[in-house]
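Here's the structure, in structure tokens; my notes come after.
The other protein chains are all here in position, but one chain of the complex has been omitted.
This part shows chain A:
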Amino acid sequence: MHSQVVSSLGAGVGLRLQHLAAVIKDRPDASWFEIHPENYLANPYAAELLLEIARSYPISVHSVGVSVGSAGGIDRTHLARVKALIDRLDPIMVSGHLAWSTHEGDYLNDLLPLPYHRESLAIVADHINQVQDALGRPYHLENPSTYLGFADSTMTETAFLAAVVDKTGCRLLCDVSNVHVSAHNLGYDPYRYIDEFPGEAIGEMHLGGLEIEAEANGGEVIIDTHSRPIDGHAWDLYAYAVARFGARPTLIEWDNAIPELTTLLDEAAKADAVAASALKSGVRSARAG
């Protein structure tokens, strides 16, 4: 049933704690919501509201704490808590990041970058297998936004993602804004990245706002803040990705300076319109746009 629901979904929005009561009260015309399970593990009241919302809307679970890239292993206790929430919600999708956030038990509260080589591939693949076994569901792995790379990387990010899919059977979450951010910050072509992305594995796409900061050396770095409307370059890249891969459930992420829910829903409607136009126009037009 979930696959039928997912294939027909329009764009959804990230559901944050401050919008829970408004969703229950106003029942907005949202296609689906995505939540961070970490926000609900120690908040019984929010979990109660979320379960009520889940009776009326499809929910996707997007973990920010599973840390599949940690060399020291994944936190099985945390994974069990996330699974308990997932079992109650029965979400349409479960996802997380190609990143690490814990080291020797300390939690760094950020999605930190990985070098891409044989050892990190083996570790990430092993952890995703553990996660999928524990959850009993496919895991959608998201490409990260990054500000730097590693000298000992031997693979491109897209080759790394394709290898993870091959080793684990996991799905991918293509965060188009992250592609724009990382491509700018690391100096590669975002359209080529999309061309090389293993598109058949994409189960979900993300779009989020960003901010540009001046660097001391005269350059500019793009920060993945999720605090603003979607950037024009990201919309263009999204149209290209949709034209290339077909429509996928797409999420508007907004995690800081969070506006009224209607602002997020307006961005979701725009994503639907951009996707419809891209599907009609095709790849060449989408890139030209």
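Assume a residue touches a chain if its C-beta (ideal position, glycine included) is under 8 Å from a C-beta of that chain, and two chains touch if they have at least 3 such contacts; residues count from 1.
Methods note: contacts and distances are computed from a predicted model.
Peer 1: Given the options "MaoC/PaaZ C-terminal domain-containing protein", "Transmembrane transport protein", "Molybdopterin dehydrogenase" or "DNA-binding domain-containing protein", which would UniProt use as the protein name of the unshown chain?
Peer 2: "DNA-binding domain-containing protein"
Peer 1: Among A:I223, A:I258 or A:L279, which one is in touch with the chain left out?
Peer 2: A:I223
Peer 1: Check each of A:L15, A:I123 or A:L251 against the chain that is not shown and name the one that touches it.
Peer 2: Looking across A:L15, A:I123 or A:L251, the contact with the absent chain belongs to A:I123.
Peer 1: Please output the residues of chain A touching the missing chain, sorted low to high.
Peer 2: Missing-chain contacts on chain A: residues 21, 38-39, 41-46, 48, 64-67, 70-72, 75, 77-78, 81, 100-110, 112, 114-115, 117, 119-120, 123, 147-152, 185-187, 215-217, 219, 221, 223.
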